[in-house]
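Mind having a look at this structure? Questions to follow.
Let's turn to chain A:
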Amino acid sequence: MKSWTIGLAAASLAALPLAPVHAQPSGTLTVGLAAEATIMDPTRSSAGVDQYFFGQMFEQLLRTDPELKQVNWLAESWALSEEGGKPVITVKIRPGVTFHNGDPVTSADFQYGMQRQQDPKLSRFSHLLNAVESFEIIDTLSFRLRFKEGDGSFITSNLHLWAMPKRHIERVGEEEFQRNPVGTGPWKFVSRTVKEELRLEAYEGYWNRQHRPGVKNLVVKIIPEDLTRVAAYKTGAIDWIDAVPPASAAEFSKLENTSTVTAVTGNNLFLNFATHLPNSPFNDVRVRRAAAHAVDMDAIIKRVLFDQGERYTQVGRGTPGHDPELKPYPFDPRRARALLAEAGHPRGFEVPCYNLTTPREPNIKEMGEAVYAYLSAVGIRCQIRQLEYGAWINLGRRDAPPEMDGVVSWMWSHGLPGDPGTPWLGHMHSYQAGRGLGSYSYTDNPEMDALLRQQQTTMDPAKREELLKQIARIKHDQVLGGLPTYRPMVTIAWRTSKVAFKPWPGPGFWRNFQEIGLK
Partner candidate 1 sequence: MLRLVLRRLWQGAISILGASVIIFVISRLSGDPVVMLVPPDAPPSMIAEIRAQYGLDQPLVWQYLLFLGHALSGDFGNSYRWQMPALQLILDRLPATIQLAACGLLFSVALAVPIGVLSAVHRGGWIDRIGRVFAMLGQAMPAFWVGLLLILVFAVQLNWLPAFGHGTPAHVVLPAIALGWYPVAAQTRIVRSAMLDVLDSDHIRLSRALGTPERLIVWKYALRNAAVPLLTMLGVYFAAMLGGAFVVETIFAWPGVGRTVVEAVFSRDFPVVQAGVLFTSILFVLSNLLVDLSYGLVDPRIRDVR
Partner candidate 2 sequence: MVLQVENLHTHLHLKRGILRAVDGVSLSVGEGETLGLVGESGSGKTLTGLSLLRLLPKGSGRIVEGSIRLDGQELTTLPEAAMAQTIRGRRIAMIMQDPMTSLNPVFSIGDQVSNPLRNHNIAQGAALRSKVVEVLTQVRIPSAEKRLGDYPHQFSGGQRQRIVAAMAIGCTPRLLVADEPTTALDVTIQVQIIALLRQIQADTGTGIILITHDLGVAASLCHRIAVMYAGRIVETGPVRRIYKSPSHPYTQALLAAIPRLGEKRSRLQAIPGQPPSLIDPPTGCRFAPRCPARMEKCAEQPPIVQLADGHEAACWKLA
């Protein structure tokens, strides 16, 4: 039936209120996700998958809307200024926002949340708030963040802070709060059975009257096996399905009474080369460019990924630093071979190529094999080594054996719309042991290092955008820090006659039920 593909530039979906503005929504909707969260507290989580759950119940000061524009959310307004040469962000909280237990949201709650996020005993992201010097409460609904130095990705990360119910947590204690989370989001926690389901109830006191759920009860079923999830949708056990397997995407778009949406997820995949090893052939930029010309990524996206992928050149559409002028290296195997010959490898060479098999993105194993096949065809003869996720992560890390000694298929999400700053610091800045820079990087380019550190402390959005574009151009020209391959897309489907759904991005994902309801 109907099927829309939302490109990032498409402005066709305005943020119209979909759910009728009822006083009390009713009914129950059952949806199916492919994976589940292990932790439901945003300040304690470390895995992206946790957002599937807490993203429905907790909110931040800013938010990305369906058009991937950053909009004010719990913050009514905010402003960036400077005092004594150091950046300051002043925030006014929206009045009338309450937690699920009825408590009003105040500056103290954001301060409390920030303290949790900065505590390395609780949070795995405490380093992201290193630049914040102090949190100054102005009054109940406004506060000031003082920075030691500029933090380039602070703003693009929606100001990081989550609204956490201070009084509630202090009263019921940590353990109880982990079991029964309380936030400001459109959905209230009801119950959770590990490996089975999550039950949510629409929060009646939710502040956003325009964009809110149109059904009372939401049952989220966890069905990890692709074909079973599809079967569950077809039998009517669920009316909304996440992550339609790529091979079934075409079938779903033709299914009766089914609407689908295909959208880019926040992940960025690329190939990285062992340029840290002195005798690696990839130290020669011609060899890297040869690799870039060797792979017909469009064909791979079409055939191996069933069109569920989007090409990107360094930075994807919508993300700060995106440069429409930059075009991917064209598929040109003859040029690739010529470059190899020029670089002194007329007969090519053998190289170990590490491939991730765990399907953190659909068909990633097959995608990697296809890419390596193209490389082999021009003379970069790949000896494929398949790795499951744990071994793959261990391989990539610079601070511990084993050593990555060839080509590796890697990924580092920029987010939606996201920011390339932190990822580039991780896989393109030179590796500095003990400093948390270049932990997964094989590049050592001082000019690049300087630019990266500069963007890290630039908070002015316009200045930063220019810097990022500059970095992207150099990265592209020299094929530094890896060769981008594609951004995966996800297809979501739901029953047209029964379900009204508007896709909202959670931080980096589309599995967000901000606006879902029964017709």
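The set was built so that all candidates are chains of the complex that A comes from, given by their letters.
Here is the rule we go by: a residue touches a chain if its C-beta (ideal position, glycine included) is under 8 Å from a C-beta of that chain, and two chains touch if they have at least 3 such contacts; residues count from 1.
Note that the structure is a prediction, hence the values are computed from the model and not measured.
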Which of 1 or 2 touches chain A - same complex, any copy: 1
Partner candidate 1, residues of chain A touching it in the complex: 38-39, 44, 46-47, 120-121, 124-127, 178, 193-196, 221-225, 227-229, 231-232, 234-235, 237, 358, 388-391, 393-394, 397, 399-400, 412, 422-423, 425-426, 433-436, 439-440
